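Of the protein chains in this complex, all but one are displayed in their positions.
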Amino acid sequence: MANFGLDSYFVTKVPANPIGQSAVNHLRRFGVNTGFIARGGDRLGIYFLESGASQRPSKVVYDRAHSAIAEAKPEDFNWPEILAGARWFHFTGITPALSDAVAEITLQAAKTAKGMGLTVSCDLNYRKKLWTTEKANQVMSRLVQYVDLCIANEEDAEKVFGIKAADTDITKGALSDAGYKDVARQLVERFGFKYVAITLRESRSASDNGWSALLYDGKEYYKSRKYDIHIVDRVGGGDSFGGGLIYALLSGKQPQEAIEFAVAASCLKHTIPGDFNMVAVDEVEALAGGDGSGRVQR
Amino acid sequence: MANFGLDSYFVTKVPANPIGQSAVNHLRRFGVNTGFIARGGDRLGIYFLESGASQRPSKVVYDRAHSAIAEAKPEDFNWPEILAGARWFHFTGITPALSDAVAEITLQAAKTAKGMGLTVSCDLNYRKKLWTTEKANQVMSRLVQYVDLCIANEEDAEKVFGIKAADTDITKGALSDAGYKDVARQLVERFGFKYVAITLRESRSASDNGWSALLYDGKEYYKSRKYDIHIVDRVGGGDSFGGGLIYALLSGKQPQEAIEFAVAASCLKHTIPGDFNMVAVDEVEALAGGDGSGRVQR
Amino acid sequence: MANFGLDSYFVTKVPANPIGQSAVNHLRRFGVNTGFIARGGDRLGIYFLESGASQRPSKVVYDRAHSAIAEAKPEDFNWPEILAGARWFHFTGITPALSDAVAEITLQAAKTAKGMGLTVSCDLNYRKKLWTTEKANQVMSRLVQYVDLCIANEEDAEKVFGIKAADTDITKGALSDAGYKDVARQLVERFGFKYVAITLRESRSASDNGWSALLYDGKEYYKSRKYDIHIVDRVGGGDSFGGGLIYALLSGKQPQEAIEFAVAASCLKHTIPGDFNMVAVDEVEALAGGDGSGRVQR
Amino acid sequence: MANFGLDSYFVTKVPANPIGQSAVNHLRRFGVNTGFIARGGDRLGIYFLESGASQRPSKVVYDRAHSAIAEAKPEDFNWPEILAGARWFHFTGITPALSDAVAEITLQAAKTAKGMGLTVSCDLNYRKKLWTTEKANQVMSRLVQYVDLCIANEEDAEKVFGIKAADTDITKGALSDAGYKDVARQLVERFGFKYVAITLRESRSASDNGWSALLYDGKEYYKSRKYDIHIVDRVGGGDSFGGGLIYALLSGKQPQEAIEFAVAASCLKHTIPGDFNMVAVDEVEALAGGDGSGRVQR
Amino acid sequence: MANFGLDSYFVTKVPANPIGQSAVNHLRRFGVNTGFIARGGDRLGIYFLESGASQRPSKVVYDRAHSAIAEAKPEDFNWPEILAGARWFHFTGITPALSDAVAEITLQAAKTAKGMGLTVSCDLNYRKKLWTTEKANQVMSRLVQYVDLCIANEEDAEKVFGIKAADTDITKGALSDAGYKDVARQLVERFGFKYVAITLRESRSASDNGWSALLYDGKEYYKSRKYDIHIVDRVGGGDSFGGGLIYALLSGKQPQEAIEFAVAASCLKHTIPGDFNMVAVDEVEALAGGDGSGRVQR
Partner (left out) sequence: MANFGLDSYFVTKVPANPIGQSAVNHLRRFGVNTGFIARGGDRLGIYFLESGASQRPSKVVYDRAHSAIAEAKPEDFNWPEILAGARWFHFTGITPALSDAVAEITLQAAKTAKGMGLTVSCDLNYRKKLWTTEKANQVMSRLVQYVDLCIANEEDAEKVFGIKAADTDITKGALSDAGYKDVARQLVERFGFKYVAITLRESRSASDNGWSALLYDGKEYYKSRKYDIHIVDRVGGGDSFGGGLIYALLSGKQPQEAIEFAVAASCLKHTIPGDFNMVAVDEVEALAGGDGSGRVQR
């Protein structure tokens, strides 16, 4: 969102040492405001990534336990102060998965944000190496009551809330439109979300994916174009979808336009090495507007 | 052409400093004769390239203004001396786009070459970041009167001379054979070229392109095979086509053989990182001869 | 095989200098037992690899002449001692191609192994840059009389033994199932192998291959799934098939399971840079079991 | 200064393209406020550096002509707005050397700063490849009338103002204390500076330098310790001295303490690759406090 | 020691994941026997190193808490089995500093080793970021009762046991021979060591150190040559001294020869990037024998 020109804050906790500072510096590079990042704790959580290709999947080894954020305390964050003047608060399911204290912090944040009139969004982002489906269900059920926009991928809704997409077997990459619409409908019905967005990944291999999404506003379903992506780096694909959708909604785009923007933004992320979606609004709009030919611009 | 064993000269101007020398050294590495490169001026033109992938196009930021060649003067080059003993003179539309003086230098060169009996070829190579279509039209119209072989891609003829390929929308990558034949015919009709060669790029994405070409000698149309290329580096694709075609014609290949050689040569360039087509004649001929299986040679 | 947890020995000869030691160290890294590697001779054989892409094939320049192993003498290896306690002995056609002395050493090894009750396997692995088909025929014919499992690819059987697959033109990548079954049958008939395994590579380009295999036990034909691989590094593809098959047979898998394991193992190798198939049994089994979706595991 | 925790702004002009943005991003990484950087113009100035070693000097090839900042116009900068709330304004002699317009911009900035009560500092930083001594004299003489703290190295005072250090031959690296005190005194006398700081580099080779400095407040001379530095990267050595001195004076250090801090800060810069002095206040103070033993801290 | 040809085991615990395996692989490369490394726990301890130069010290940020070895349990190691057939057991003060359980494991190992007749050595290796002097004193006092050879550097004896070297200020790098002899004598007197070895580092800067050592056998003092080292990588300097000394004593060298070997071995380590002392016995002996001229060997 910072790359799209929005005034964006990342709120977390990092250790008060050169490693934590280095992470902050990396964020600052992209213009993210790091002023509310708490300092303290013992270590920065890391993970190791083996980059997949073709039939070999990417693999992640987490080394996040005991990180500064996982051991953060509610008093590390003064939410009314942090949220003052903001329009939107976003979190993902990874954060409350880190510890009970962090789940509590996330709850306070979401509740405060809602109370202060911000729009609240949540990407369910279920990670089986971080928590069980039972624990996720229990924690996320409390959190989503403050959520306006719920983002999920093809397996999150089932893993977190037990809501199944009819006729879909994700390891086969066979996605049914009707099934996903049904999932979106169930989510709105059960939790009262204003919007549900579902990303639809057809994973043909670690190198080639189909990528599209669905937005549901409780009345209409808005289906995006589908991109056949030759993947450079898939990490950050989901987050870049969230960032794109929030930007699109904040800048007043209509639902169809918004979901196209979000999918195009995250399509581009899949072509960029690293975690960050280093594209500008005009690049996303050129793709969303239909030019995916990849011709050299010179 | 130097890689194909021809005695090849690159004529340009570089600053008399280590940066200019470094560029000369890089050319010498491949056996290009650099003896007529003028020295002087303030800087070496550069450009920045963002390498595209999948739906993300490559992007070029030019930083060529005020370069040694852009500010070259006619007296920097003694064309009768430079061209003595040569058989062929080639230039592209990028050179006259740099400045009026360079356009004048190019004109002198082409005229002198023609007068001395060399074959003259020109790749229209239109670059919208360097000049307008109006200016291009005016300058190129004078230059092409000395040209025997005109090379164009899918949009050059329209941008430079307003000649349209019927039924073709290049951003959709939909190319019509009939349309291109018509363009070639119009070019020959209007300017009297001995040969027109048109490269036909089907840009499915920045990673995957269809690649073929058409040669027209005023009577017959020679259509090459089409290659489906998984791209490593697209830069230099057009130039390597020109180099391949000139080599083929200079070495006495018949039109069909010549266009196959040129397309195979430039197909291989797309698989090589960097600007230079580091392949030998036997490699091009193996591909042109039909072996595109990519089997290890050991 | 060491990566699959088997106690594996690599028997060769390297020079008694830092270059030879470096090669040994690299093997040790993966847990390969290097205790029977002889030291001596003048140099370590090397080869230069140009990595292909799309229509440009990989190319190998051998610089193996006069290597320590090529000039090894029979007395460098005490086969009864080396093979004591082992269950399996594997060699490929590259080794006897190096010199007459090495062919003799390979013969002693195979004969001793067979005599001590080990299973003996051979990958024909014909390399036209190392020897002629006549020489290969003469040497390999003597060697294969001690062989239980013969591995061949689409051209080995023809080049080494003159056995042709009906209706197959490998440069076109057109493979006929019936033809390969016929080759396998002829191999068993002529040499009495217990098993013949044939790898079936459909080389669409240097970047994209179809990859499958056939196992024949003299009675039944077991055909594996076919993988469409987007290639990262093709080197070691054949060896990783052999390693996978030996592991599968040694661990008691049934023929269909065994050929699926071998093909999945070597499919994964094509996605890994370098010569070594750095995958574990569970990764191979996940793929052989049907999950080739390449989804991130986290 | 940003690394030392001060709220620091870099004011310049960069092109409104990805290259300009990339430069801005690099500054943001270190927490420098880039909010007043103007966007526009054609190119980002660059230079090429050959890193010297031992008897081989580093060499710089400038390619700064026609850069965005060199062609900036006075209306690009609203100095009263930029300087509002600031305590200090710093510039170096490189900036006014770029063009008359930039010299004018610098003059407006310095004058405005002085008028608004800021402390103004200037590092003479004479560059013979950018302007002549005559031009430098004429421009800098007008600028320094608004300057409180003047920073110079061993040759600046002579090249810019014709003020010579008695008994010093800089190519021999022989520096005379008495001579430098005399230069400092002459500078104060002629221009009325509140402080003059002179860096004293003993260039034994491109790899080993002696490094110290002198601060004169019109009454007393404060000489720092001298460091014998084994150089990693000398670029940014002078700027890091200026940054250290400004920090020291802004944070209320006494003159002797201040000059020790500045010299220690810039000593550390010489040990860090790249242009930026990535050290914190406590690291500088540990060195200024006497621990230059380089022992591992663990 | 593995590089010197000794049969060497590294006993530790690493997580049963690819990161742990990667560490094991790295050790195997050098021929270290990894057969007794336990698998389990959550993570591999890591540390971040900033490589110092000149006046800038190297800095270490530990991220070792909660590592597999720090949380190891006594039942992870069967010492009688591990030590069977071994001649020597070595540990350093870093291991017991990790946790009480690891201190207990170390105690069991040392006690078992002593009881089985092995020689036991300990490098005090005090790390202030891992434990306090009080804790170190209490734990190490119990451990050293099983130790035959105690290795210390210029500050260990004071920090761990409160034994001071007279007249030495380590931050000044001023080492007194008499002082160190006195420390060695006190250590033998208090703990009954058979040998005490003290490394004497004169840290002129992070780039240049004096390096020598002293060996005391309770009767005589053996002082080594002193090397003036231009440092490439100082990490592992102490461990390579220990390895050299153990090798020298195990191979029957006399005390003066032994201390010269150990100092020469660790001198060479300072010239090698990374943690491992990749030198062979003949290289160490050439240096210990007096050839430190650094002439090319060809």
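Residue numbering begins at 1 within each chain, and the chains themselves are lettered A, B, C, D and E in the order written.
We adopt the following convention: a contact is a pair of C-beta atoms (placed from the backbone, for glycine too) under 8 Å apart; a residue touches a chain by one contact, two chains touch by 3 or more.
As the structure is a computational prediction, the values presented were derived from the model and not from experiment.
Within the whole complex, touches from the chain that is not shown fall on B, C, D, E. Across the entire complex, the residue among D:127, D:142, D:164 or D:185 in touch with the chain not shown is D:127. Residue-wise, the contact with the chain that is not shown comes from C:50, picked out of C:50, C:158, C:233 or C:257. When the omitted chain is restored, the residue from C:61, C:178 or C:280 that touches it is C:61.
In the full complex, chain B contacts the hidden chain through residues 25-26, 28-31.
Taking the whole complex into account, chain E touches the unshown chain at residues 227-232, 264, 267-268, 270-272, 279, 283, 287, 290-298. Those residues of chain D that touch the chain absent from the view are 47, 52-60, 62, 127-129, 170-173, 203-208, 234-235.
Keep this in mind: only the chains that are shown with their structure count from here on.
It takes 120 degrees of rotation, in steps of 5, to superpose the Cα atoms of chain A onto those of chain C.
Here the CA centre of chain A is 47 Å from the CA centre of chain E.
Residues of chain A in contact with at least two other chains: 59. Because contacts link the chains in a way that matches no line, ring, star or complete pattern, their graph is best described as other. Interchain contacts (touch definition given at top) occur between A-B, A-C, A-D, A-E, B-C, B-D, C-E, D-E.
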